[in-house]
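Of the protein chains in this complex, one is absent; all others appear in place.
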Amino acid sequence: MSKDVFVVMEQRDGEIQKVGIELLGQASKLAQDLGEKVVAVLFGYQIKAQAQKCIAYGADKVLVVDDKELEEYLTEPYALALTQIIREEEPEIVLYGASSIGRDLAPRVSARIRTGLTADCTGLAIDPETKLLQMTRPAFGGNIMATILCKNHRPQMATVRPGVMKALEKDESRTGEIVEKTIDFSQDTHGVKIRKVAKEEKKTVDITEAKVLVSGGRGIGSAAFFQELGKLAEVLGGEVASSRACVDAGWIDKSRQVGQTGKTVRPDLYLACGISGAIQHVAGMEGSDFIIAINKNDTAPIFDVADVGVVGDVKAIVPKLTEAIKKVKEEKAAK
Amino acid sequence: MKIVVCIKQVPDTTEVKLDPVTNTLIRDGVPSIINPDDKAGIETALQLKETLNDGSTVTVVSMGPFQADVALREALAMGADEAYLISDRAFGGSDTLATSTIIAAGLKKIGFDLVITGRQAIDGDTAQVGPQIAEHLGIPQVSYAEEVHIEADGTVVVKRQFEDRYHILEMKTPCLITALSELAKPRYMSVAGCFDAYREKEVKMLTYEDLKDLLDPSQIGLKGSPTNVYKSFTKQAKGAGTIYKDLSTDDAVAAILAKLDERHFI
Partner (left out) sequence: MDFSLSKEHQLLQQMLRSFAETEVKPLAQEVDEEERVPFETVEKMKRYGILGIPFPKQYGGQGGDTLAYILAIEELSKVCATTSVILAAHTSLCSNPIYEFGTEEQKQKYLVPLAKGEKIGAFGLTEPGAGTDAAGQQTKAVLEGDHYVLNGSKIFITNAGFADVFIIIAMTDKSKGTRGISAFIVEKDFPGFSVGKHEKKMGIKGSSTCELIMENCIVPKENLLGQEGKGYSIAMKTLDSGRIGIAAQALGIGEGALQETIGYVRERKQFNRRISQFQNTQFELASMKADLDAAQLLVYRAAWAKDNGQPYGHLAAIAKLFAADTASDVTRRCLQLYGGYGYTRDYPIERMMRDAKITEIYEGTSEVQKMVIASHLKVK
């Protein structure tokens, strides 16, 4: 009989990644609805010390595999270890972060144990009657949402988008069980070797690829203000874009221009700063998922397409907003 | 080296729009395209073949309905040597696990040294089929390939992209790579290629009958799929936005901050 909600923790350089902590928060809710426990699965090298952190964030039990083979992520050693644990422990649910690692590992494991896997979930819930895990995810380029079930195979597995689930408040006083597992890595016959690991250098910008765009229009007043927009973009993990007016004024490079004569963008977040929203501009950005507009003029057409519109002075708001976001992020990181 | 690229024909989701009245997807007139990551995979395979210049071949494989024929022809017109369409009513309703099981059987039938799949399809975004095929074939995988080259002794060297770092990995064939669309900018079909795709080359069919010795009927189609869609719904249509007027700068900042937080941007 399968039981418990497992979370595959993600670590890089021996540090637990945020997405795993978020998953522990969600797993706690699911486990509560099932009347079961939250189990963190922690792989890495010299990682044991992190087990307590999993407990503080909601794990009732931590299964640790501490082995040199698991120091840097490679598919097969991780898949071997996880498959063995799933077979031994028979979890009801296994959750992974929908990160590069989770999305590489989870399908491999799902195929090995022949169970279902739902990718990139944004919502997880337990059906009160059937006790099945309802896994909700966007599909069709985000145009529709689908709720997926895995009725007859166990565990029910899902990868979950980072940033979607809420972590619990850290509670150092929580207690839980820490169990060490050993895995026989000699079964790894894949022979994939790491030649080099390197932190990524910054690549050239393509605003059509950016998830977040902070875009400036004539209302920002000067080329210099793009530096402020740049700082805001940086704290939001995005890029700076522009309306045509600023490009024509020579304030910014043409490659950043959004609109009829520039590029068409569909970021998750489009922050229009001092952009009036001429039809030529709107044509290039109205497909954005979420649009925030700041403009002095309350009749600016940009407000017609904005999800959130703020009538105000962009030059006063932007620097304060950047600082406020920084502060919030620091607070979140400190938790 | 026999390079096999798995491709999927997908609706161009950037062309899909929501009907503002019924709040349903407008699928009519949405063009079908080769999934972009898969197309980068085709380009990579063609470049590897050209660089190796040793009689290596590029085979493209797709699973889907008959209409997927045109996607395979496109790959042939880009320069692929041969194409297979895995198609059978028995395969309908397959989820990623069943799909990968069927494609893996097709690949066993066709033969391969290096398998390339796209990272993920734009209509499903699951990124599962590639790694699952590798598992069914019992070969190593490297997903998120951003650069690939093959060394003189046949070692496959891949630059793998993660969020904050990359790995340079090496492995021997047979193996599987999942391609990011950044891997290579796909070439266009050539004019002669378009004609050759129909006049000189063919798309070979693989049906259940052709693959039955390699398949367990309980693992394919709807009944071989552990997951199923319980319900689907469109996101709430965009209503009119919220407009804040007459706020002080600090209040405006707070309002934006709250929205950003609510939408998980921070």
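We just call them A and B in the order they show up, numbering each chain from 1.
Keep in mind that, in the parts below, contacts are C-beta pairs under 8 Å (C-beta built on N, C-alpha and C of every residue); 3 or more make two chains touch, one makes a residue touch a chain.
Worth saying up front: this structure is predicted, and the values here are computed from it rather than measured.
Colleague: Identify the residue among B:Leu52, B:Ile110 or B:Cys194 that touches the chain left out of the display.
Modeller: Going through B:Leu52, B:Ile110 or B:Cys194 one by one, B:Cys194 is the residue touching the chain not shown.
Colleague: Which of A:Gln52, A:Thr122, A:Thr208 or A:Gln280 touches the chain that is not shown?
Modeller: In the complete complex, the chain left out is touched by residue A:Gln280.
Colleague: Quickly run down the residues of chain B that touch the omitted chain.
Modeller: Output for chain B: 70, 73-74, 77, 187-199.
Colleague: Just the residue numbers, please: which parts of chain A touch the chain that's not shown?
Modeller: The list for chain A reads 244, 260-261, 279-280, 282-283.
What we mean here is this: only the chains that are shown with their structure count from here on.
Colleague: Which of the residues in chain A end up touching chain B in this complex?
Modeller: Spelled out, the residues of chain A in touch with chain B are 12, 72-76, 79, 99-101, 103-104, 106-108, 110-112, 114-120, 134, 138-153, 163-164, 190-200, 212, 235-236, 266, 268-269, 287, 290-292, 294, 298, 303, 305-313, 316-317, 320-321, 324-325, 328-329, 332.
Colleague: For the complex, give me every residue of chain B touching chain A.
Modeller: 11, 13-14, 16-18, 25, 95-97, 100, 122-132, 134-136, 139-144, 157, 161-172, 175, 219, 225-235, 238, 241-247, 249-250, 252-257, 259-261, 263-266
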